[in-house]
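Submitted below is the structure of interest, expressed as structure tokens.
With one protein chain removed, the remaining protein chains of the complex are shown where they sit.
== chain A ==
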Amino acid sequence: MAIMYALKSSDNEIFEVEQKVIEQSETIKKMIEDGAATGEIPLQVSSKTLAKVLEWCKQRQHKTVENENDDNKGKRKKERDEDDDIKEWENKFSDELKADKDVLFDLLLASNYLDLPALLSFLCQLVADMVAGKMPEEIRRMFNIENDFTPEEEKAITAEHGWAFQP
């Protein structure tokens, strides 16, 4: 029987999770090891974001467990099918995030706070892909950023790029 832990979000919702799933977070793993995790673990993460984080952790956990249980026979085929499934799941996951940027940034903050390196690098790649190939104005519009350059500064930076355009 797996050990369960209760996580409490910043808006006081309780999430019951298996130890193996939540141990992916270095922050919580440390808390558990230090014995600080008795009863509910309070986290500075909203329930909406925490649900997303756990969705990711469970998916990852699922994958590693299945790989361990596999015997060698037929493993290769299974692995390949799984890779496909995971890709599909990740695509769906990232599409949802692209649509809702608030959740995306909350999730980035949460993965940083909970120390989930895999999720963090996945999200960074996702944002990088969103930015790639866009014009500055498009990026500003996408993320609601204000332009704080003076026209002179902009001109100076463009001149700097004269030394660094694509070969």
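We adopt the following convention: a residue touches a chain if its C-beta (ideal position, glycine included) is under 8 Å from a C-beta of that chain, and two chains touch if they have at least 3 such contacts; residues count from 1.
Methods note: contacts and distances are computed from a predicted model.
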For the complex's missing chain, which UniProt name, "F-box protein MAX2", "3-demethylubiquinol 3-O-methyltransferase", "NADH dehydrogenase [ubiquinone] 1 alpha subcomplex subunit 13" or "GID complex catalytic subunit 2"? "F-box protein MAX2"
Out of A:Thr27, A:Gln59, A:Ser94 or A:Asn112, only one touches the absent chain, namely A:Asn112
In the whole complex, not just what's shown, which of A:Lys30, A:Lys92 or A:Lys134 touches the removed chain? A:Lys134
If the missing chain were put back, which residues of chain A would it touch? 46, 76, 80, 84, 102-103, 105-106, 108-109, 112, 120-121, 124-125, 127-128, 131-136, 139-140, 143-149, 154, 157-167
